[in-house]
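Take a look at the following structure, please.
On to chain A.
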Amino acid sequence: MGKKILIADDEPNIVVSLEFLMKQKGYEVRVVNDGEAALAAVGDFGPDLILLDVMMPRVSGYDVCQKIRENPAWQGIRIIMLSAKGRDIEVTRGMAVGADAYVTKPFSTKDLIDKVRTMLGE
Partner candidate 1 sequence: MLHTWVIIPVSLAYLGVLFAIAYWGDQRADRGRSIIANPYIYSLSLGVYATAWTFYGSVGRAAADGVGFLPIYLGPTLMMALWWLVIRKIIRISKANRITSLADFISSRYGKSALLAGLVTIIAVIGVVPYIALQLKAISHSFTILAQYPDVVLPAQRVAPPVQADTAFWLALVLATFTILFGTRHLDASERHEGLVAAIAFESLVKLVAFLAVGVFVTWGIYHGLPDIFERAAAHAKLAPLLAPLGGPAGSYASWAWLTVLSMLAIMFLPRQFQIAVVENVNENHLGKAIWLFPLYMLAMNLFVVPVAFGGVLHFSGAGVDPDTFVLTLPMAEKQEALALLVFLGGLSAATGMVIVETIALSTMVCNDLVMPVLLRMKSMRLAERRNLTGLLLGIRRGAIVAVVLLGYLYFRLAGEAYALVAIGLISFAAVAQFAPATIGGIYWKGATRAGALAGLAAGFVVWLHTLLLPSFAKSGWLPIGYLQDGPFGIALLRPYALFGLEGLNDITHAMLWSMVANIGCYVAVSVLSRQSVAEQTQAARFVDVFRRTGGALDAHPWKGTASLPDLKALLARFLGPERAEAAVIDYAGRRGYGSPDDVPADAGLVHFAETELAGAIGGASARIMVASTVHEDALSVDEVRTMLDEASQVIAYSHELTQKSQALIAATNELRAANERLQELDRLKDDFISTVTHELRTPLTSIRAFSEILHDNPELDAAEREKFLTIVIQESERLTRLINQVLDLAKLESGRAEWQVARIDLKAVIEDSIVTTGQLFRARNVALESRLPADLPFVHADRDRVVQVLINLLSNAAKFVLADAGHVVVALSRRPGALRVDVIDNGPGIAAADQQVIFEKFRQAGDTMTEKPRGTGLGLPISRQIIEHLGGRLWVTSRPGKGATFSFELPVADAAAVAAAAATHRT
Partner candidate 2 sequence: MFRSAIKGQRLVVLFLFGLLLFNYPVLALFNRAAEAFGVPVVYAYIFCSWALLIGLLALVIERHR
């Protein structure tokens, strides 16, 4: 227990729902609303997994993901990309920059939780 999850999304209501779901499963949660904050949080929060929205102010989810993957120290972090954009090209792009999974919105809460758990090896 005590795995850390970073939620990066700028839609307040979605954040509320994700935060509720993750906390309910007993994870330690940190919320950020833009890409810059997300990168900062990766450093000082040290999450095991990130739920990363693609469309965020200042630095997009793609860039955040790419930056994380460039740092060898952060290779262990699992990243699930969340996006309302479901076209193949966007999914491909997400996987290309190093995401472990790409979940299109709206998502099934159960599936998302299962995916998180699997990735964290539970």
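Regarding selection, all candidates are chains of the complex that A comes from, given by their letters.
The rule is simple: a residue touches a chain if its C-beta (ideal position, glycine included) is under 8 Å from a C-beta of that chain, and two chains touch if they have at least 3 such contacts; residues count from 1.
Because the structure is predicted, anything quoted here is derived from the model rather than measured.
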| item | value |
| --- | --- |
| Options 1 or 2 - which one, within this complex, touches chain A | 1 |
| For the chain A and candidate 1 complex, residues of the former touching the latter | 10-11, 13-14, 16-18, 20-21, 24, 34-35, 55-60, 84-87, 104-110 |
